[in-house]
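A single protein chain has been omitted; all remaining protein chains appear in their positions.
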Amino acid sequence: MVKKAASRIYLALIFLFLYLPILVLIVLSFNNSKSRVVWGGFTLKWYAECFKNETITNAFVTTIQITLAAAIISTLLGTLAAIGISAMKKKNKAIMLGATNIPLLNADIVTGIAMMLLFVKFINLGFVTVLIAHITFDIPYVILNVLPKLNQANRYTYEAALDLGATPLYAFFRITWPEIKSGVFSGFLMAVTMSLDDFSITFFTKGAGVNTLSTMLYTELRKGIRPELYALSTILFLIAFLLLLVMNHRSSSEGKGAKQAI
Amino acid sequence: MRKSGRQLFAGPYLIWIIGFILLPLAMIIYYAFTTSGGTFTFENVAAIADPVHVRSILLSLKLGIICTIVCLLLAYPLAMILNGLKIKQQNFVVFIFILPMWMNFMLRILAWRLLLSNNGIVNAIFQFFGFGTVKMLNTQTAVVFGMVYDFLPFMILPIYNSMARIKNDVIEAAKDLGASDAIILFKIIIPLTLSGIISGIIMVFVPALTSFVISDLLGGGKVLLIGNVIEQEFMQGTNWNLGSGLSVVLMIFVIASMALMNIFDKDGGGTAVW
C-alpha cells in the first residue's frame, strides 16, 4: 500500500506542477493590489480594465478572425485537395503528400521566416499575410484528416451513382460527403487549434499594427506584467474549460444515443 | 476520364503548395546561399562553425536534451500510474492534460515568471521558511523549467496512449510464468511502449531545440539559443542572409534528429498522427 500512496502523491505533485501556475494567475486576477505576493482584497477591476484595453480586445478580435477565416478556407481547399489527391496515381500522390508534410516537419521558426522572405518581396505584411500563413500550415491537417476517410469510402458507390445518371455534385453530397464528414470536421477543429496556438509563424509574417493574442502577449510581456493580463488568462482558461467540457459532454451523450439505437 | 476530372480538385492546392510552401523554401535557400549583393556563397551556412554559433547550438542541444530527459523521467511513471488507475473515462485523463494547453502558452510563461522572480511567490515561500532568496529567473534552469512545463503533456499523452493499448493478458501471462515486476517492466512494458516514447521524444525535443520565445522570456536575454540567434539576425541584425543560412542548418538538424529517432522506431506506429 506504500506503493499506492507514493503513486498518489506523485500524481498530486504533477497536477500541482501543471495547475499551480494557472491557479496563481486566477488568484492574482482578483487581487486588489499590483503586488504579486500581497493580497490586497477582492476586486473585479482588472476585468473591467481588460475589456477596456483596446490592445487586448483588438488582439482578441483579430485572433478570432484569423482563426476562423483560416480554418474555413483551409477546410475548403484541403477537402477539395484530398478528393483530388485520392484520385491520383501513386507517384503524383506521393509528391503531393510529400509537399504537404513540409510544414509539419519544419521548425516553426523556419516556416515563418521562409514565408516572410517571400511576402516582403511582393506584398505588404499585414492581416492578409498572417491569414495566408495560417491557411498554409492549417491545410495539411485537413488533408490528413480527410484523406483516410476518402480511402475508406467505397469508390464504386460514387461511380455507380454517376452511372445511374446522378450529377457529380448530387452524387458527391449524397454519397461522398456523409463518408468524409467526420474527417472534415476534425480537420476543421484541428486547424482552429493550430491557428489559436501559433506564435512563431504569426510573429514573422505580421505587419505593424496587426496582432493576435500570442504576438500581443509577447510584446506586452516584454513591457512588463500588468494585472489585466491575469484577468485575460482567467477568461481564456474559463473559455477553454467550458469548450472542452461541452465537447466532452456532447460526445459522451451522443455515444449513449448511438448505443441505444443499436 | 472521371478520375482525371477529380484530380483537378487538387488544382488550387497545388498552386498553393507551389506559391506558399515551395517558393518560400526556395527563397530561404536562395538567401542562405547568397551575399547581400546577390552573389553565390557558402559563408552563411558555414557560419554555423563560428565559435559563437557553435556555442549556441550546443547550448540548444544541451537544454533540449535535458528537457527531453526530464520530461521522459516525469512522464513515464506518471503514465504507468494513470494506466494503473483504470479510469473508465479515458476522456478525463486527456482532458486534464489538454486543458492547460488550450490557454495561450504566453500566459503560461507569464505564470512562471511570476513564480520564479526574485520577489516572486516561490521566493516568498522560501523566505517564510527562512531559506533566503534563491535566484531562479533568468537562468538556464528557468528556461528548462519553462520548456518542461510547456512540453510535458506532449510526452505524457503518447506514452499513456501506447500503454493503454497493451493488453492485460500479456502482463498476466508473464506473471503466471513467474516474471518479476522488473522483468515485466523492461521486457514487456517498455518495448511495447517504445513507439510512444519515441514520438514523445520527438515532440518534445524538436520544439525545445528550435525554441526562441521561452529562452527570451525566462532567460532574461542571457540564454542564447540557436533560435534566438536566427531571430536576432532577422529582427535586429537585419542580416537576412546569415539568418537564412542558419535556418537551413537548423532545418537539417531537425530532419537528422527525426531520422535518427525513426531508426529506433521500427514499427512506426507511434508517430502516426492521425
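In this document, chain identifiers A and B correspond to the written order of the chains, with residue numbering beginning at 1 in each.
Here is the rule we use: a contact is a pair of C-beta atoms (placed from the backbone, for glycine too) under 8 Å apart; a residue touches a chain by one contact, two chains touch by 3 or more.
Rule of thumb we're sticking to: contacts and distances are computed from a predicted model.
Asker: For the chain that's not shown, choose its UniProt protein name out of "Zinc protease", "ABC transporter, solute-binding protein", "Iron-containing redox enzyme family protein" or "Peptidase M16 C-terminal domain-containing protein".
Answerer: "ABC transporter, solute-binding protein"
Asker: Considering the entire complex, write down the shown chains that touch the omitted one.
Answerer: A, B
Asker: Among the options A:L20, A:L162 or A:L189, which residue touches the chain absent from this view?
Answerer: A:L189
Asker: Quick one: which of B:V52, B:L85, B:I125 or B:V170 touches the chain that's been left out?
Answerer: Of these options, the touching residue for the absent chain is B:V52.
Asker: Name every residue on chain A in touch with the hidden partner chain.
Answerer: 36, 64-65, 68-69, 72, 103-105, 107-108, 119-121, 123-128, 131, 137, 141, 144, 182, 185-186, 188-190, 193-194, 197, 207-209, 219, 221-225, 243-244, 246-248, 250-252, 254-255
Asker: Just the residue numbers, please: which parts of chain B touch the chain that's not shown?
Answerer: On the chain B side, contact with the omitted chain comes from 52-53, 55-56, 59, 90-91, 94, 98, 101, 117-119, 135, 137-138, 151, 153-154, 157-158, 161, 199, 202-204, 206-207, 210, 220-222, 224, 228-229, 232-239, 273-274.
The rule we apply is simple: only the chains that are shown with their structure count from here on.
Asker: Need the CA-centroid distance for the pair chain A / chain B, whole Å please.
Answerer: Roughly 18 Å separates the two chain centres.
Asker: Quick one: which bits of chain B touch chain A in the complex? Just the residue numbers, please.
Answerer: Chain B reaches chain A through residues 2-4, 6-14, 16-17, 20-25, 27-28, 31, 74, 77-78, 81-82, 84, 91, 95-115, 117, 119-121, 124, 149, 152-153, 206-207, 209-210, 212-213, 217, 227, 230-231, 234, 240, 243-244, 247, 250-251, 254-255, 258, 273-274.
Asker: Once bound in the complex, which stretches of chain A touch chain B?
Answerer: Per the touch definition, chain A meets chain B at residues 7, 10-11, 14-15, 17-22, 24-25, 28, 36-37, 77-78, 80-81, 83-88, 92, 96, 99-100, 102-111, 113-118, 121, 132-133, 135-136, 139, 143-145, 148, 159, 162, 193, 196-197, 199-200, 204, 213-214, 217-218, 221-222, 225, 229, 232-233, 236-237, 240-241, 243-244, 248, 251-252.
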